[in-house]
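A protein chain is absent from this complex, but the other protein chains hold their places.
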Amino acid sequence: MMNQIPEVIRTVPLEYYLYFSTALFVIGVIGVLTRRNAIVIFMCVELMLNSVNLLLTALSAYRSDPNGQVFVFFIMAVAAAEVCVGLAIIVMIYRNIRSTDVQLLNYLKW
Amino acid sequence: MPEIVMPNNNQEMALLCLLVPLLPLLGFILNGLGNRKLAKGLVSLIGCATVLASFLISIYLFLDFTANGSKPYLVDFYDWISVGTLQIGFSFMIDQLTLLMMLMVTGIGFLIHVYSAGYMSHDENMGKFFAYLNLFLFSMLLLVMGSNYVMMFVGWEGVGLCSYLLIGFWNKNTNYNNAAKKAFIMNRIGDLGFLLGIFLIFITFGSVSYPQVFLEASKVTGIDTPVMIAITLLLFVGAMGKSAQLPLFTWLPDAMAGPTPVSALIHAATMVTAGIYMVLRSNVLYVLAPTTLDVIAVIGLVTALVAATIGLAQNDIKKVLAYSTVSQLGFMFLALGVMAFSSSIFHVLTHAFFKALLFLGAGSVIHAMSNEQDIRSMGGLRKWLPITFITFLIGTLAISGIPPFAGFFSKDELLAHVYEHNKIMWVGGLLASFMTAFYMFRLLFLTFFGKFRGTEEQRHHLHESPASMTFPLIVLAILSTIGGFLGLPAVFGENMHVLQNYLNPIYDFARIANGAALEAPHMDHATEYMLMGISVAVAVVAIIIAYVMYVKKDTVPAPETAKLSPIHNLIYNKYYIDELYDAIIVRPLMAISTAFHRFIDVILVDGIVNGFGKFVMLSGRTLRYAQSGVISFYVLVMVFSIALILFLNFFIG
Partner (left out) sequence: MITALLLFWPALAALVVLLLKGQGAKKVAFVAALVEFAIALFATAGFTPEVTAPQYALDIPWIASAGIGFSIGMDGISLLMVLLTTFLIPLIILSAFKHDYKNPNVFYALILFMQTGLIGVFVSLDAFLFYFFWEVALIPIYFIAAIWGGENRIKVTFKFFVYTIFGSLFMLAAFVYLYFQTPGTHTSNVNAFYQLALDSSSQGWIFWFLFLAFAIKMPVFPFHTWQPDTYTESPAPATMLLSGIMLKMGIYGVLRWLLPVVPLGVSQWDEVVLILSIIGIVYASVIAIRQQDLKRLIAYSSIAHVGLISAGIFTLNEQGLQGGVIQMLSHGINVVGLFFIIDIIYSRTKTREISSLGGITQTTPALSIFFMILLLGSVALPLTNGFVGEFLLLSGVFQFNNYFGAIAGLTIILGAVYMLRMFQGVMFGNKSTHTEGFTDLTFTEMAVLIPLVIMVFWIGLFPNTFLSISEPAVINLLSIIKR
C-alpha cells in the first residue's frame, strides 16, 4: 500500500507540481509582503514551507530518492516547533500592544 | 717617517695619567654632594687640593716625558664603544701639545680655584661652585688628553655643560639663565658640525683615533680634495661655536653673567681656546685643505676686528674684557689660517696668562665695588687697590703688546706670519691691535685713574682684596711679564723659540702630507725689526690717545640716556647682531613651532586621522536610515535581492 504512494504521485506530471508549488510559494511571499496581521503573515510563512514540502515530496517520488521525504519530516518538525514559539511571541505581542499589526512594531528602527 | 704612537703599558704611568682628570672629578663629587653641608674652608681645600695635585702630576708627566726622549704614547683604559669597525677606546694620548695644555689648564685652574676661595666665600652655594669648577677641569682635561676625536668631543660637550651651569650659577636671575641657555645652544650648533666632522673622518679614514687618522691622512695625495675641505670645515664649525668666532660669538659676552672666576677660567683662559687646540691637533688635516685655512684666516680677522670695535664702546668692565677675548681668539684663528700653528698656541698661552689676570683683576675690582661693573661709576681706584692696579696694569701692557711683556712676543710673531702671508690681513690685524691697546687703556684709565665716581657707600666699602685673591694676581702678573720669553723671535738668535722647538714634533705628519705648506717663512732681520717697531708704535699711539682722552680731558663715557652718534650707537649696541639673530632665527623658530603645533599637527595630521573616524561615523549615520523597523520592508528587500541573485545567476553568469 505504502509503496504505491510514489506511483500515485507520478500519475500527475512533474511540471504540474512545479507550477503548483511555485504558485503556492509566491502566494506565501506576497502574503508576507502585503499583509499586516502577524497571524496571517505567519500562515503565509507556513504556506511557503508547505510549498517546499510539496516540491520535495514530488521530486523524491520521481527520482525514487527517500532523502527528500526525510527532509520533509524535518521541515514539518521544525515548523511545528516554530509555530509554538512564533505563536507564543505573537500572543505576547498582542498582550502588550492589543494588536497584531506588524506595522506598529518598529521599535528596532534606527 | 714620524714615530708611530705606541701604547704605554706601564701601569703606574697609566694610573698617573688617569689621576690627572680623576682628581678634579673626585673634588666634584665630594663638593657636589657636600654642598651646604661641608664647611667653607673644607670646600675650598678640597677644590684647590685636587687641582693642585693634578697640576703636580702634570708636571711630573711633563718631566718624565722629556726625560724619556719625548716619545708620544697612548694610555688605553678600556674599550668604550665598539660597534663593527667603529672602535672607540677610552684612552689618552700624551704628547707635547697635550702636556702643554694640561699644564696650562691645571696651572691656571689652580690659581683660579685659589682666587675663588676668596671671591666666592660669601656665597651660600660655594660647594656647588667648586664642584662645577672641578667638573669643568675634569672635562677640559678629557678634551686635551683624549686620544681620539670622540674623546675630544666628550670633553668638548662636558666643558659646554659646565659653562652652562656656571653662567647660570645664580639661577634666580632670568637674564643669567637665558645667557647660560644661549651659550649652551650656540655651542651645540658648533657641536653638530664637530660631530658630523667626526663621522666624515670615520668614513674617510676608517677610524677616529688620532694615530690612525693622522697616519692615514699623511698618505692622502692631492691637496684641497672636497672631502678634506668638508672635514676641516665641519670641525671648524665646532671650533667657531666653542671659541666664539663669527657668526657664533654672541654667547661669549653674555656669558659674563657668570661669577668672575668663571669668566677668567672658562671664558678667557681655557675653554674658549679649545677650538684652537682642535685645529692644532688636526694640523695634518688642515694643511691638506688650504681653502679651509683661508676661510679660517678671514673669519678670524673679521672676528678680531668686529669684536675690537664693539669693545671700544662698552662700559661694563667684564664686557670689555669679553669682547677683547673674542678679538684675541680671532687673532689666534688668523694665525692658524696662515699656518702659524706654533704662534697661535703661543698666543693661547700668553693670552691665558694675561686675560686670566685681567679678569681676576676685574673680579677684584667688582668685589671691592660691591658688585658694581659699570666703569662709569669707578675711577681713581688705584689708591684703594694698589696690588690689583699694578697687576692689572701689567695685564693691560701685555695685551697691548708692549715689550717685554708676554703679549708683545706672541702677537708680534703672529703678525709677522700674517705679514708674510698677506699684507692686507696684516693691516687688518694691526688695526685690531691698535683698537685693543686703545680700549684696554681706556678701561684702565677709567677704572683706576681720575676721581671716584661711585656712591659714598661704595667708596666707604672700597678695600684691597684678601690674600687668596691677590696671590693668583701676582703669580699671573709674573707669568704675563716673563711668559713671552718662551718664544723669543729669531732676531735674538736661532733656536731661541723654546715653545716652537718643543712643539715641532706634532707637525711631523703634516710635513709628510703637505711639507711645502709648512715651510717657515724666512724673514730677514730688518723686516722683523721693522714689523716689531710698527706694532709697538701702533700700541703706543693708541695708549697716548687713550691717555689724552680719559686722563687729560677726563672724559667719561656718555650715560645710558645720552644720544649717541649713529656709528657710536651701532657699535655700542654690538651691531645689533643679537637683535638680528632674534629676528631671523629665534622668532621664526617660535612662530614655526606654534604653527606646526596648532595648524599642521592638530588640524592637518590629526585632522586626517580624526577624518577617518568621522567618515566611519558619518557612514553609519547615513546607513542607519535603511533600518526602518518595518519588517515587510526588510522581507521585500530580501525577496528582491534573492530574485536579483537568481536572475544574475541564471541569465548573466
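In order of appearance the chains are A and B, and numbering begins at 1 in each one.
Assume contacts are C-beta pairs under 8 Å (C-beta built on N, C-alpha and C of every residue); 3 or more make two chains touch, one makes a residue touch a chain.
All figures in this text were calculated on a predicted structure; none of them were measured in a lab.
Novice: For the chain that was dropped from the view, give me its touching partners among the shown chains.
Specialist: Per the touch rule above, the missing chain touches B.
Novice: Quick one: say which of B:G69, B:G222 or B:G613 touches the chain that got left out.
Specialist: B:G613
Novice: Per the definition of touch given earlier, which of B:L15, B:V605 or B:L618 contacts the omitted chain?
Specialist: Residue touching the absent chain, from the options given: B:V605.
Novice: Which residue from B:G84, B:G222, B:P566 or B:G620 sits in contact with the chain not drawn here?
Specialist: B:G84
Novice: Which residue among B:F202, B:F236 or B:Y507 touches the omitted chain?
Specialist: Answering carefully, the residue with contact to the hidden chain is B:F202.
Novice: On subunit B, where is the contact patch with the chain that was removed from view?
Specialist: 32, 35-36, 78-84, 86, 150, 153-154, 157-158, 161, 164, 168, 171-172, 174, 177-178, 181, 184-185, 188-189, 191-192, 195-196, 199-200, 202-203, 589-590, 592-594, 596-597, 600-602, 605-606, 608-610, 613
Throughout what follows, only the chains that are shown with their structure count from here on.
Novice: Centroid of subunit A to centroid of subunit B, CA atoms only: how many Å?
Specialist: Here the centre of subunit B sits 97 Å away from the centre of subunit A.
Novice: Using the touch rule from the top, collect the residues of subunit B that touch subunit A in their complex.
Specialist: Residue list for subunit B touching subunit A: 624-625, 627-632, 635-636, 639.
Novice: If we count contacts the way the header does, which residues on subunit A are in touch with subunit B in the complex?
Specialist: For this pair, the touching residues of subunit A are 29, 32-34, 36, 102-103, 105-110.
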